[in-house]
Every structure is written in C-alpha cells, then in structure tokens.
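The complex appears here minus one protein chain, its other protein chains still in place.
Just so it is clear, A and B label the chains in written order, and each chain counts residues from 1 on its own.
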Amino acid sequence: MTNILFYVLAIVALLGAAGVVLAKSPMGSVVSLLGTFFALAVIYLLAGFQFLAGAQILVYAGAILVLFLFVIMLLNLGAMGSKFELSFAPLQSTRARIAGCIALALALVGLVAAQRASFAAVPERDASAPAIDSMEGLALELFGRYSLPFQATSLLLLVTMVGVIALAKRQRSGDEPAKGEERP
Amino acid sequence: MNNAYLDGLASIAPEIVLTVTALGALVLDLVAKGRDSVRVGYLTLAGLAATAWFLFGQWGQPSHTAYGMVAIDQFGNFFKLFSTAALAIVVLFVMHDRRERRHGIGEYYFLLLGALIGIFFMVSTGNLLLMVLGFELLSLSSYSLSGFHKGNRKSAEASMKYVIFGGLSTGIMVYGISLLYGLTGTIDLAKMAGSANLVAQVSSNPIPFGIATVLVLAGFAYKISLAPFHFWTPDVYEGAPTPVTAFLAVASKAAGFGALLRFLGALFLDQGGTPLGEYGTRVGTMLALLAAVTMTLGNLAALRQPSLKRMLAYSSIAHAGYVMIGIACMTRGGFTAAMYYLAAYYFMNLGAFGFLVYFEGVTGSDTVDSLKGMGFKAPLISMVMVAFLVSLTGLPPTVGFYGKYLLFIEGVDNGLMWLVVVAALNSVVSLFYYLRVARALFLSKASDQEAAPAPVLTGFVTVLGVATVAFGLYVTPLQAWATKSLDLIRSATGS
Partner (left out) sequence: MNVPSEHLLYLSAGLFALGLLGFLVRRNVIVVLMCVELMLNAANLAFLAASRQHSTAEHPALQGPVFAIFVITVAAAEAAVGLALVIALYRLKQSAETDAAAEMKG
C-alpha cells in the first residue's frame, strides 16, 4: 500500500520538476516547485525520516520558496491572476536540444549508477517503527561528532548575511551614482 | 567540556583567530563609521600575522586530527600559510587601491577573512561534509565580493554568473558525494579508501563509483576553472574588483587544488596494483585530457584579449592546465611538482595582479594599449612586471621555469609525453601574449600620462618579484618544503 503511495508521489515530484522547467511565469515555477517539495517530504516520511520531512517543509517550502516569491513580487515578474500555463518554447532551440541531450545523458548515467550499485533489499518498514533520524540520535551527531561543521555553519550564515546586506543595500556615495539619486 | 574538546580548540587556533579578526573588522568599521578605513586594514593584517604565528606553531607538531575531521598536517599547513600570505597581500592591495576605499570596507575585509576560513577548512579536512562547508564558505564570500562594485554593471554581471555556475557546481558535487556515500556508507575519505564495500564494488563493477567520482571532480573543476567548467572565469575575473580578482585567481584557485589533491590523494595515491589504484590511473588519464584542453583553450583565448585583466584571467586558466599535468600523473612525484608549481604560481600571479592594481590606479584603464611607455614612467615596477611575465611564460631564471621543468619531468616519467609536448607548445604560444605586454611597456612611445608614485605598492610587488627570481635560482628550499608537505598527506587523513 505504502509502496503504491511512493510511486504516485514520485510521479508527482517529477511532474512538479517538469513544471518548474516549463512554466511560463516564474510564479508557475514556484508553485510547481512547491508540489515537488511536498511530495518529497512525504517520501522522506515514508522512508523513515521524520525530522527531515519536517525540515523539508519548514525550510524549503516555508522559507526558501517564500524568499523566491518575495523577490518575484518585488520585481513584479509574476502577473497576478494569470493562469498556470506551460510553455514548451524554451525547449525548441538548438541550444535546448544540446541541453536536453546533456540532461538525458546525465539521467541515464544516474540511473545506471543506481542500478549497478547492487544494494541489498530493505526490509518492510511499518509505520510504528521509530524514525531513522530520531531527534536524539541527530542531536548527538550534530552536537557531538559534527559539532565543528555545526559551528562552521554559523559562520557560513553570517557571511551570507553580511554579503547579502552589502549587495542589496543602496550604494553609498561614489561608485557611479545613478542620476538624480541623492548622496546620503 | 572535556580535554579532547580543549585540545581540539588549540588545534584550530588559526581558524579561531581568523574568526575573531573578521568579527573585529566588522565591528571596528561599524564603530568608526567608515571614517578610518586604514585602521580596519591594519587590524586585518594583524589578525593575519597572528594566524601565521599559530600556523608556524603547528609546524613541528606531529600530524594529528582534531574533532575527528580537521587534519593538522604539513600538507594543510603548506596551503594555509600560502593563502594567509596571499590574503595579506590582497589586503594591502585593497588599502592602496583608491577605488576600493569607498566601499563598505568592514564588510569587504570580513568577507575576505570568511573566504580564508573556508579555504582553511577545505584544504585540511578529509571529511567531505566539512570540505563542502569550506567550499561554500569560500564560494559565498567570493560571490558577494565579486559583486562589490554596486552600480557597476560588469561587477553585478560577474557576480551573477559566479553564483549561477557556483550553484550548478555545488549541486553536481553534492550529488556525487551522495552517490559516494551510498556506495561506501561513509563520508570520510580515509575510511572510504579502506572500505571493503568500495573495493568489492570497484573490482566487480566500477561504473557507479566512476560516475560518483566524476561528479565530485566537476565541483573541483569549477573552483580551479578546469575545462569544461571554466566559462565563468574570464567574465568574473574581469568584472570583479581587481584585488578580489587577485584573490580568486590565486588563493581560491590554489585552495581548489589543495582540496582536489587531498581528495585524489586519499582515494588513489599509493594504491598501486589494487583495483582502486588501477582506477586512479584511469582517472589520471581523464584529467590529462582535460588538462590538455584547458591549457590550449586558455592560451588561445588569451592571445586576442585587449584587456590585461582578461588576459590574466585566461592565462590563469592555462596555468590550471599546467598544474593538472602533475596531478594527472597520480604519483607522489607528480603531486609534489604540482604543489611546487602552485607555490610558484602564488608569487608570480600575485605580483602580476599587484602591477595591475598599480597601473589601473594610474591610468584608470586595464587595456594593454594604455600601458604604452609606462616602462619609462615607472621603471622599477615595470621591470619587476617583466620578471613576472618571464616566470609566467616559464623561462629561466625564474620560479616558473623550474616549476614547469619539474612538471614536465614528472609527466615524461609517468608516460604523459604527449601532454608534455602539448604543454611545451602552449608555453610557446603564451610567449606571444606575455611579450605583448612587455613590448607595450618598454618598446612603445611614451604617452603623456603621468605615473603617480606608489612606493608601498611598488615595494611589495618588488619583493614578490625578487622572490620569483630568487626561488628560481635557489630551488631547493621550496622543493624540499613541497616534498615534505606531501609526505604526510595520507597518514593524517585517517582518524
């Protein structure tokens, strides 16, 4: 039963990914991506990763996608009220054919890699089994063995923050000020 | 708090000093409200000096692993010291570049130091998780730095391209690592190389492992701008502020090589005869092909660049190709030669960029044509520049010559004769465009442009020039250092 659910969700995820590529407006891409993220979250849950499923929804759908939406709104790129439309136009140039071949080749390569990896069969997992990524186990790893990368992440985020502020704030005096812009 | 934790802190003291300095620079700029940007520069330099002091303190220590993932060894030390020195010089460039002083200087130094911490993690870990984090720390800082000239279209464009291609390479690399993890069940390189699972895989069916390795290598190829992942390089190098370009071309690229050497060294070095070793030879052949393509593309494109900055960008692509000769050998000798060449590359390329900073300050342009007659206006720095050009071409008596000589010897010894021939032909081609600069400097009629003196900038560019020639004449110390550094690469990746 859950196996069938997995295959359905896998198709949903792939359709969503295709939607990202083909949607006419960026807004459509965001909505498709949201579908993919939700499908993936449920797949994580089925595979036994409860925390990751939660993080997927909270961080990807809740934070990153909202950021994308925010920028689309800010730049006024998503015409409100327009229908969700697919456009195959980006796929119909020579460049796109080459790109398509590359992507297809890589997909095949990935499939072959997965197929030849000779994994042992996984036992059936029932819903009451504890999650693989139990909070306790994850916390011990993150604050024990991986405490250094964990702290390095704080630096990573700080660098991002400073970089983003430096990039996005209005320029100060000098450096080719735009016409009519007041120098503070 | 137990003793292991505190011992670990002592081992990562250089990284901690850098973090504190970075935060200090940010706060000092905030407190001084941008009035006194020179003071922030001196603080940064002091922090770098302290870092170097701690690195020297780790010099004689037996190599060990802190926190189970940071290898404190000569190999890491080699790259860390060179990148610290390179960053110090870049900071001096920033302090003497009039055009850089206007920007939020605290952020500028903070991001540079953040990038250096990323480099430290990249070159000193056998744990792929920490390596990816270091990689990203370096990348994210570099993205912001290359877009630092806000309002300048080229800078914004450079930064955009860098982010987009950087995202792609991260995606490919992380996907490759996930496959490696699937095959071996570990993300630690030393454990991976010893994994019975992997050996069984490789001998029965090498395809999945090959695919995973190639995908991970793509990530490195992006950092070192190896074909076919070099597209971003010329545009980013041209659009970014010149000191940042110097940082990207020298420190960031060498760090990519450091991480690559550690990755390949941990998996394939000294594995002769085993399935993994045979596999390494095949990876070497692939890298040799890429090296040939990279150096040819870089040199041919450099021939027709009117801009000196863009020419240096293409020349740095070509140099990545030369370094790959040593790596493609997949032997200790080859790796040593590659490390020696990287050390040489630090000197000569930083010097060339120092000249570019000076010259952009004087003429406000970066074309080779506007260099005409500068040799008579600023004779010292121009002569030193000629020394860098000679070294970049690979002619004696410079460090670049001996570096290339070592690479070629190793290449011939390891059956890469064809690659050495390609590289030699490429060096001849490169002579043309390097000579063009020298000719513009000394053999053209002087323009009426006045050359403002910049004693400090001239001073340390000259020091780099002296080093370029001196290490070309006395090759032993640098070579001994490179050899010694490599000796510990393997013992220290295990935990």
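Just so we're on the same page, contacts are C-beta pairs under 8 Å (C-beta built on N, C-alpha and C of every residue); 3 or more make two chains touch, one makes a residue touch a chain.
What you are looking at is a predicted structure, and each value in this text was computed from that prediction instead of being measured.
Visitor: With touch defined as in the header, list the contact partners of the absent chain among those displayed.
Guide: Every shown chain touched by the left-out chain: A, B.
Visitor: Have a look at B:301, B:323, B:416 or B:437 and name the one touching the chain we're not showing.
Guide: Counting the whole complex, the residue in contact with the absent chain is B:301.
Visitor: Contacts of subunit A with the missing chain: which residues?
Guide: Considering the whole complex, subunit A reaches the absent chain at 2-3, 5-7, 10, 13-14, 17-18, 20-21, 23, 26, 29-30, 33, 36-37, 40, 43-44, 46-49, 51-52, 55-56, 59-60, 63-64, 67-68, 71-72, 74-75, 77, 90-91, 95-96, 98-100, 102-104, 106-107, 109-111, 113-115, 117, 119-125, 132-134, 137-138, 141-142, 146, 149, 153, 156-157, 160, 163-164, 167-168.
Visitor: Of the residues in subunit B, which ones touch the absent chain?
Guide: Against the missing chain, subunit B presents residues 129, 132-133, 136, 140, 143-144, 147, 150-151, 153-154, 156-161, 163-164, 166-168, 170-172, 174-175, 177-179, 181-182, 185-187, 234-235, 238-239, 301, 304-305, 310.
The rule we apply is simple: only the chains that are shown with their structure count from here on.
Visitor: For subunit A, which residues count as touching subunit B in their complex?
Guide: Listed in rising order, the residues of subunit A that touch subunit B are 109-110, 112-114, 116-119, 145-149, 152-153, 155-156, 158-160, 162-167, 171-178.
Visitor: Touching residues of subunit B toward subunit A in the complex: what are they?
Guide: 8, 12, 19, 26, 66-70, 102-104, 107-108, 110-111, 114, 117, 121, 127, 129-130, 133-134, 136-137, 140-141, 143-145, 147-152, 159, 179, 182-183, 201, 204-205, 207-208, 211-212
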